[in-house]
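Of the protein chains in this complex, all but one are displayed in their positions.
Read from first to last, the chains carry the letters A, B and C; within each, the first residue is number 1.
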Amino acid sequence: MSLLTSLARLRALDEGIAQPVATVRHCHLSRRPMVFIPLKLSGEAAAPLAAMLGTDRDDPRLLVVAQPRNRDLRFAWAAELAGVLLPYVEALTVDTETVERKNADPYERAVDAPQLVVPNQGGVAFTALLGRSTRFRRADGPYPVPGSVPLLGRWLTYFAERAAYPGSSIMLAATEELGRHWASGQSSLEDANLAALMSWITTGPSDEAEDPLVWPPAGPATDPGFDAEVLAPAIESGSAERVAEALRTQLEPTWRLVWQAIDLLAALPEGASVAQRWEQDRGSFSGMAAHVAEGAPPQARRDGAVAAAARLARMERAQAAYDVQRAYDDPMVMAEYRLTGEAFAGEVVETDPENTEGEGRSRKLRPLVVVKTDDPVRLPQGTSLGTPQRRGQGAVLVAADEGLITVKITKGMGRGKTAAPGSVPEVGERVCYTSLTDDFQGSATLPEAEATPWTHGGPPRGYTPDDEDAQEEWS
Amino acid sequence: MTDSPEQVIQNVLADLPRHRGVVVDSPPGAGKSTLVVRAAAHIAATGEPLMIVAQTNEQVDDLVVRISDKHPHLRVGRLSAGGYTPPPRLLELAGVRVATRVQDLNDPDIVIATADKWAWISERVWPWAIVDEAYQMRSDKLLRIAGLFERALFVGDPGQLDPFSIVDGDRWSGLSWDPLQSAVSVLLRHNPDLPVHRLPVSWRLPASAAPVVSQAFYPFTGFRSGTGPGDRRLELTTGGMGTVHDRALEEAARSGWALLELPNRHTVRTDGEAVQAVAMLAERLLQRGAVASSEQGERPVTADRIAVGAAHRDQVAAIRAAGLPPEITVDTANRLQGREYDVTIVLHPLSGRRDATAFHLESGRLCVLASRHRHACVVVARAGIAELLDAHPSAEPVQLGVPVKFPDGWEANQAVLEHLARHRV
Amino acid sequence: MTGLKREGDPVRRLEALRGTTPPRPHDARAIAALAANPGCARRALMDGAGIDKDAAARHLGFPAPFGQSPFAITRGNMFEALVKADGCAELLRMLRELLDLPVEEVAYHDVENVGAHLRHTHTRSLLDHAARSTTAAEPVSAATFYDHPLLSLSIAGHTAYLEPDLVAFQLGGRFHVVEVKSFSVIDGQADPAAVAAAARQAAVYVLAMRTTLEELGHDPGLVSHDVVLVCPENFANRPVATLVDVRKQLAVLRRQLTRMTTLDRLLDALPDDLTFDLRPDDDGRPTRPVAELADALSRTTARYAPDCLSTCDMCFFCRDEARQEGASDLLGRQVRDELGGVASVAEALGLADGTRTPAEGQEEIARLLRNAERLRRECLT
Partner (left out) sequence: MGDRLDELERRIDELRAAVRRAMRARDGGTARSLRADLRSAERAWDALVSGEHPQAKQEPPRLVTVREQVHQGLRLLGATAQPRLIVAVSDAFFGGTLRSDRLTSLRRDEERSFRSSPFGRPYYLCAALTDRLSAARGLLTLSTWPLERRVVGPLSPRVDFLNCAIAVAKQRSDDERAVRLLARMARNIPGATDSGLAPPDPARVVAAARAELAVHVERDTRDRAELARRAAVQLGDTARLFGAATLSTITKEKAK
């Protein structure tokens, strides 16, 4: 968090209403998001209790485990969940487009991808656990489960893994996305309470948000008071209706909140790079669908040495790109870098569009631009710069003096003798330059998993899911 | 008590053919580079090719120069990435060849490159490798290059900063091959029987600093200084004016340490008063014509022999902007790792803070800052760090299967602070 | 420390702070929580005086948001019973696998077999006996497991009684604290916050045992700093044991216990007649006027941080106080730290708007805030 966000929080606290910290939306919003609110049985790792889900805000599906300690009922619940989620996912694998690639074969990419929206980080973590507890099950053998359950597990695992992937919108946690766009007047710890955060954004703070009687927790844990006073007697009574009704009261308020959160985000204009990231999401989704179709084994319990290094490299790359893209897409994010002196913005006061360097054939067009800025620039001479106004261009900081910064454009000027119209900023134009650039070095290849070196334990023993996986009781 | 440095080096060299990997822990200034050069020559003498891995281009160039200096008959290949321009001092060396591809190096005795560059090399296996700064190397980098060698010597300082990532690595914690762990941790978890040697003597740190640094940051292994009390002297040739800055310098010249304490106040990170104090100390140090005498002779403490260290980049920027001579190194702890100066001036990571975070308390950070000097270290800090440590909530999460790291940042900070209090002005 | 006179004084003062309200005995969890916010003078005084913070908060109308689901409680009890069932059969399997416990080591001793009032003495004598067996020339029999032991530890002059789940002995001749928890270990990993809490709690037991052994003239090092954490594995009920090194937690704990004996400075700053007495009636119901108690508490400085919301019974009271004061602490430690010396929201915003002239030492944060405010406005228009 930066001082800019802190200031926004202070302002929110003072004015009694959350303050924007973004001017555009940085996540993709699907036309048909699948809202998913899972609840679990307290004290258990991944014992599902209920879920409310669906793509239509007026028609939520409520799935309930009437006797949460009954293993068969839990798997029946998982099968029901699969019955809702899998058709939603599978329908999206049908329409694809062919993508051409440099130095590689073209591939098929889905034109749209699924999007799972959960209330909070807890929802993401629980989705991961549900995925872990179902993907190794078997439809045959000593502890059979419905055939759709292991497939569901693989998709839930996929969703949860994408949620950890920087910039991905395949799975969103409402509190996280809201927090990226608004600063409330409470701590980030308290922002994890969806009801509290939403009330800061919409109406102003309310103590009711912390009252489980008014706003039940958004899950996956339920309110202990509810467990003791309502749920336990309902389960004891053996009446499935009573359990379902009890759980409905805990889920419905959150259901409305999540849709309201989606509306809030949808009202923001989409950031310029969002479509590009969604494209990667779609590619990843198609990759996963192909994986499933080819009958590849379920995701491993934990990454092997090579898989871990590969994932880390991908995630670091994605994180760096995401940070840069958000700054380029959104002046409010860029302002954070301006505040720390890693970027500056201002008015162009002088240009030399004809400036060249070198002689003869190697003579190159290197226009100079002088920017007047109020920002505290802390960039040394020679720093490579980029600019959101002309994303293809690269520049170098030549001199900085008393709020006047001279910049030399070094990249993206083409081969012409003179600058193409519009390629050099005009005097009077507002521009922004930053040392934040997206020229990430590709990482070198990794060995094949079978060639894992001795320093990392040597080649892994081949992993084949065995009966042990299928047997693990759901206690 | 412990083996002599020479005996340790002998033991290391003797172990090399006996084990697939040998680890040497080297506290600050314990002659790590000397060891690398010795081992390189030792291996080259067998006639078998050797690859050396370092972490930064500067470290690579440094090693090339050192090896070439000491063993001019050895042919050294300096492998580099495309955009690299070799410094002139490298080009002057007769046996050294620089190229971007292995085949252009003309099969030298030794090939040296950064870990990043090595990761792009394939289809050849060296019988020997030396990995330098192996504790600062992330294990995923080692994974990329470990296929290139059969046996390796890993050298590094376990007390400095751990590698890090911009992404959350919790999903790998507890794995023996956690990519965010250092190369040495992963190596030793998979090969617990490899010999680990320790260089026992710091040639850099003076007798005034070695015990402090050793106890605070190397509590279980320890090391001693190669020079005795009085072997190193720092003299200020011009008189002082009695200001706090002058008195701090005098205390540092006398005892090897000084704590310039500013009034207790919570400040922004780029605390102007503290930045000014740091700049003033550096300026006065130059003005007062400090002269350092040691086993290496007597020499003036020129700007290039002074470093200023801080925790954060914005602090570094603020200090640079305060108008220091450009020859003085100003940098973060991260980037000061492995470097050596006569005098260091340190802005204490906890100065002016109200709450300490894990970042501030990381023992490696303070260790780097407190162990770069041959003669003296002056620390600038606001009063109140003791209270801050006292009030620090201890609720760090615990990951299963991850060995506990020592020293604890809190304890190390406390130990250093207690020592500094005796040199307060 | 200046002489003996002061030694009795703080104890008397602390008792006066508590007044007629019965002291709340510290359990391991409460002792472990001492490290959660050591900088808070209010909490330090209340804990030092043995005040029931939960009751106080409730009486003030700010009950803490903590509660445990009956499902979780049942599950926890069932799991512990499972681990100890049939002469600790599950535990034996795990210790044999994890620590190579020899097969002949199975002796089980339930300390609770003696009357409740004797458990503590009995625990001591059993530990003494076991410790002797490590040095005795003749083989002395010691049990492998001590179930339901009762340890004690002196906390700021009060004796706290502690009940570890189980103590194992004969793992290489050292005592190991066994901590049974019902959170799951999934693929070798568990919730790091839960593990940390378990480690802090186990460290309290380790310290109590070491203190006991020392009092009995044995080597405190006989108690291992590795505790055996037993949790359900993956999604089944089957227990799995993991060794957790609690050296760091022990160091922290020692620090906090030392701190508790140095409350003099805090007490000196308080008015003589100050008390946090709830004045319970015969049924134990507090009768003290709420406003009076709140007023008394406000004489002590709290160091509220949002982290308190998960650790301290007084959190809602202190948060409310911070709100009334418009303190930037509300927004979290990081924000508070970033603002340098500026403690209040109004002050920070005044500096940002330029409507307030920075006091001495505030020039820099004022400049930063003004700059931030300029940038925000520029982006929002």
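Methods note: a residue touches a chain if its C-beta (ideal position, glycine included) is under 8 Å from a C-beta of that chain, and two chains touch if they have at least 3 such contacts.
Everything numeric in this text was worked out from a predicted model, so none of it was measured.
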item: Omitted chain - touching chains that are shown; value: A, C
item: Given C:P25, C:P63 or C:G173, the one touching the chain that is not displayed; value: C:P63
item: Contact residue for the chain not shown (choose from C:L118, C:L216 or C:L270); value: C:L118
item: Of A:P87, A:G204 or A:P233, the residue in touch with the unshown chain; value: A:P233
item: Those residues of chain C which, in the complete complex, touch the missing chain; value: 58, 63, 81, 85-90, 92-93, 96, 103-104, 106-110, 112-115, 118, 141, 143
item: In chain A, positions touching the absent partner; value: 142, 212-213, 225-226, 228-230, 233-234, 237-239, 241-242, 245, 249, 466-468, 471
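By definition in this document, only the chains that are shown with their structure count from here on.
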item: Multi-chain contact residues (two or more partners), chain C; value: 188, 307, 334, 338-339, 368
item: Chain A, residues touching no fewer than two other chains; value: 302
item: Touching residues on chain B, where the partner in the complex is chain C; value: 170, 173-174, 265-272, 352-355, 357, 387, 390-401, 403-404, 406, 408, 410-411
item: Interface residues, chain C side, partner chain B - complex; value: 35-39, 185, 188-190, 192-193, 195-196, 199-200, 229, 242, 244-245, 247-249, 251-252, 259, 303, 305, 307, 311, 333-334, 336-341, 361, 363-365, 368
item: For the chain A and chain B complex, residues of the former touching the latter; value: 164, 166, 302-306, 308-309, 312-313, 315-316, 319-320, 340-341, 378, 441, 443-447, 451-458
